[in-house]
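Here you go, one structure.
Missing here: one protein chain of the complex. Every other protein chain is in place.
Note that the chains take the letters A, B and C in the order they are written out, and that residue 1 is the start of every chain.
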Amino acid sequence: MPHSPEDKRRAVMRLRRIKGQVQALERAVEEGTDCSLLLQQIAALRGAANGLMAEVLDSHLRELFGTQKEDTPHAAVDPDVEIEALMKILRTYLK
Amino acid sequence: MPHSPEDKRRAVMRLRRIKGQVQALERAVEEGTDCSLLLQQIAALRGAANGLMAEVLDSHLRELFGTQKEDTPHAAVDPDVEIEALMKILRTYLK
Amino acid sequence: MPHSPEDKRRAVMRLRRIKGQVQALERAVEEGTDCSLLLQQIAALRGAANGLMAEVLDSHLRELFGTQKEDTPHAAVDPDVEIEALMKILRTYLK
Partner (left out) sequence: MPHSPEDKRRAVMRLRRIKGQVQALERAVEEGTDCSLLLQQIAALRGAANGLMAEVLDSHLRELFGTQKEDTPHAAVDPDVEIEALMKILRTYLK
């Protein structure tokens, strides 16, 4: 997982963009680019890794604990709503 | 910059390792690896990006503000000592 | 929640320590303490806030999705094991 073909495709797209960022950084270092620009690109790389983390974490929580057809385990709470609330908070740590 | 050939070489080595991590992640997603393992690998990728950030930041601060042969600008402080103290703190944000 | 009296007590203890750190910082700023020391104390404050986050997040996940006496919802996975694995990863973001 990410299980759905759509989730998988999106994760792969993100990873290809990240690979492009890493390659651009490698060239930038080789060419002696100004540190200040490198730092910006590294911050963007971290942002992209965090975005990927948030997406895979979201899939993971939904797969593990999201509602499924038949069961509605802890009836008082809607797990999907809870996961959404949780991800909203965790995303503030993944910027 | 990183200016010295040695700094440059180390930054490039780090970037190659990071590219390897990204490629391994892409394969892992394609193969439907368990999310929990993907999350570990993404956390390691972020750690590597942070390590690179710390290293380039350190070079940048030394280049901008480190002692140079002739001048010793704000005589009361040793800029190298200050930069080292600063990086020690910033590294706690870059884990 | 944190629901159990023990969890609650620990969260309150952490918050009291954090309050102590904030008060010490306020005094330090008033007294004109060196920035470098202030930065260390602020990094420690952030560490303490992250530690609290990790603890409350752990309680929250267990309450929402942890095993309960009667039901074992998605039989293939042990939610407690999954939560532990997840928290292990999230803690790397909460240092």
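We take it that a contact is a pair of C-beta atoms (placed from the backbone, for glycine too) under 8 Å apart; a residue touches a chain by one contact, two chains touch by 3 or more.
What you see is a predicted model, and the numbers here were worked out from it, not measured in a lab.
Participant: For the chain not shown, which residue from C:Asn50, C:Thr67 or C:Thr92 touches it across the whole complex?
Facilitator: In the complete complex, the chain left out is touched by residue C:Asn50.
Participant: Can you list where subunit A touches the absent chain?
Facilitator: The list for subunit A reads 36, 39-40, 43, 46-47, 82, 85-86, 89, 92-93, 95.
Participant: On subunit C, what residues meet the omitted chain?
Facilitator: Here the touching residues of subunit C are 1-3, 8, 11-12, 15-16, 18-19, 22-23, 25-26, 29-30, 32-36, 38-39, 42-43, 45-46, 49-50, 52-53, 56-57, 59-60, 63.
Participant: Touching the hidden chain in the full complex, which residues of subunit B are there? Just list them.
Facilitator: Per the touch rule, subunit B residues meeting the hidden chain are 53, 60-61, 64-65, 68, 71, 73-74, 77, 79, 82, 86, 90, 93-94.
Note that in this section only the chains that are shown with their structure count from here on.
Participant: Counting only chain pairs that touch, give me the topology of the graph as line, ring, star, complete or other.
Facilitator: Topology of the interface graph: complete, with all chain pairs in contact.
Participant: What whole-Å value do you get for the distance between subunit B and subunit C if each is reduced to the mean of its CA atoms?
Facilitator: The mean C-alpha positions of subunit B and subunit C differ by 27 Å.
Participant: Nearest whole angstrom, what separates the Cα centre of subunit A from the Cα centre of subunit C?
Facilitator: Here subunit A and subunit C have centroids separated by 22 Å.
Participant: Roughly how far is subunit A from subunit B, going centre to centre by Cα mean, in whole Å?
Facilitator: Between these chains, centre-to-centre, one finds 21 Å.
Participant: Give the residues of subunit C touching no fewer than two other chains, as numbers and ranges.
Facilitator: 82, 86, 93
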